[in-house]
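A quick write-up on the structure given underneath.
And then chain A:
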Amino acid sequence: MSVYYFGAIALVLIGLYAVLVKKNVLKILIGLSIMETGVNLLLVSIGYISGKSAPILSEGITASNAVDPIPQALVLTAIVIGVATTAMALSVAIILYEKYGTLNVEEIRRLRG
Partner candidate 1 sequence: MEEAGKISRYLYTVIVLFLIWLLLTASTDPQELGMGLILSLVIAAFTYPVFTTRGLANLHPKRIVYAIAYIPYFLWAMIMANLDVAYRVLHPKRPIRPGIVHCKTALKTNPGKLALANSITLTPGTITLDVDGENYFIHWIWVPDEVFRAESDEEHVEKASSNITAPFEKFLKVIFG
Partner candidate 2 sequence: MNAQYASLLIALPLISAFFVPLIKGLGNKAIKYYLAIVTAVQTGIAAWVFHQVYTTGDPIIVVAGGWKPPVGINLYFGHFAALFVLIVAVVSFLMAVFNFKAINVEPVDKYAMLFLLLMLGATGMIATGDLFNLFVFMEITSISAYALTAYNKTGEAAEASLKYIILGGIGSSFFLIGVALIYGATGTLNMAHLAQLAPYIDPKVVQVGLALIIFGLAVEAELFPLNAWAPDAYQAAPHPITVMFSAFVVKAGLYAMARILYLFASATGWENVTKLLVIMATLTVVVAEFSALRQKDVKRMVAYSSISQIGLIAVAFALGTQSGVDAGVFHMVNHAIVKALLFLTVGYVGITLGETKIEKFSGLGRRMPLTAFAITVGSLAAVGIPLFNIFWSKVRILLAGVEAGYTWSVALILGASVVEAVYYLRLIHTMWFTEAEGEAIKEDLAIGTIAIFLVLLVLFIGIYPNYFWTVSQKAGEDIFRVIDYVKNVPLMGVGA
């Protein structure tokens, strides 16, 4: 297994760890972002082909020596989606802080049962 795979999975797990352990909503959201980063890294690594270059067919690069372009295209989309989710989450956190006066997940539980 390559260092990229390893790093990607590590990022995903670190992010998940933050979600599972940290009490602060913002830290949890950072955890989510780290997970997303890990996933994106994984996607790109999967498309990588040893010894080949970015799939922009200029400067002497042709179809035969470019890496798989699909994962990169996917990651571009995934990144934007991640940004959008984070933006949503942050504005929700802003409201939460306004209404509850805290960002501790253990105190944000009016809805239960």
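To be clear about the criterion, contacts are C-beta pairs under 8 Å (C-beta built on N, C-alpha and C of every residue); 3 or more make two chains touch, one makes a residue touch a chain; residues count from 1.
The candidates came about this way: all candidates are chains of the complex that A comes from, given by their letters.
Small disclaimer: the values here were computed from a predicted structure and weren't measured.
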item: Pick from 1 or 2, the complex member that touches chain A; value: 2
item: Residue ranges of chain A touching candidate 2 (in the complex, touch as defined); value: 12, 15-16, 19, 25, 28-29, 32, 35-36, 38-39, 42-43, 46, 68, 70-71, 74, 77-78, 81, 84-85, 88-89, 91-93, 95-96, 99-100, 108-111, 113
